[in-house]
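Note that this complex is displayed minus one protein chain, with the remaining chains in position.
Showing chain A:
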Amino acid sequence: MDPIGSAAPARTIALRVNGVELTTPIEDRELLVDVVRKRLRQTGTHVGCYNGDCGVCTISLNGKIIKSCLILAASADGGDITTIEGFSGGEELDDIQQAFWDEDGFQCGFCLPGMLFAARDLLERNPEPSEADIRQAISGNICRCTGYVNIVRSVHTAAQRRTS
């Protein structure tokens, strides 16, 4: 086995991150979430459990939401990533973010990036979700502040504004 440290197997991968093409050196053993945070400095993507439970590391990879602690960065080579920094595509809040703001859909904000990606994924598939649909859609995201009530309300408000 190779010794730990500078001799660890490494490579360079190409990514598109929030619309910007780039390359980055990685070690083969690095998880995508760690590359996103520590090498690409997109620290809006949070890291919690490293076990796929909490959902705070949720990003979009090639158009699908994923938990970025559950994939090696090497596996994502060539991929198109959107993090929370690129969520709205600009400096303004997008409509889902605005709904979370208006409905007090977060307290400490740690879970918020993952919640927003889960909410967008839901509304793209189901523009008029029921409360049960919303709760199901955020079942891969843990919030320890709110009890979820305002989060569910935020997603509902975002859906209503889109369809009204």
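Convention: a contact is a pair of C-beta atoms (placed from the backbone, for glycine too) under 8 Å apart; a residue touches a chain by one contact, two chains touch by 3 or more; residues count from 1.
Rule of thumb we're sticking to: contacts and distances are computed from a predicted model.
UniProt lists the omitted chain of the complex under the protein name "FAD binding domain-containing protein" (options: "FAD binding domain-containing protein", "ABC-2 type transport system permease protein", "Cation:proton antiporter subunit C" or "histidine kinase").
Across A:65, A:96 or A:143, the residue that sits in touch with the chain not pictured is A:65. When the missing chain is restored to the complex, the residue among A:11, A:144 or A:161 that touches it is A:11. Think of the hidden chain as still there; on chain A it touches residues 1-4, 7-9, 11, 27-31, 34, 50-53, 55, 58, 64-67, 69-72, 74-75, 114, 117-118, 121, 135-141.
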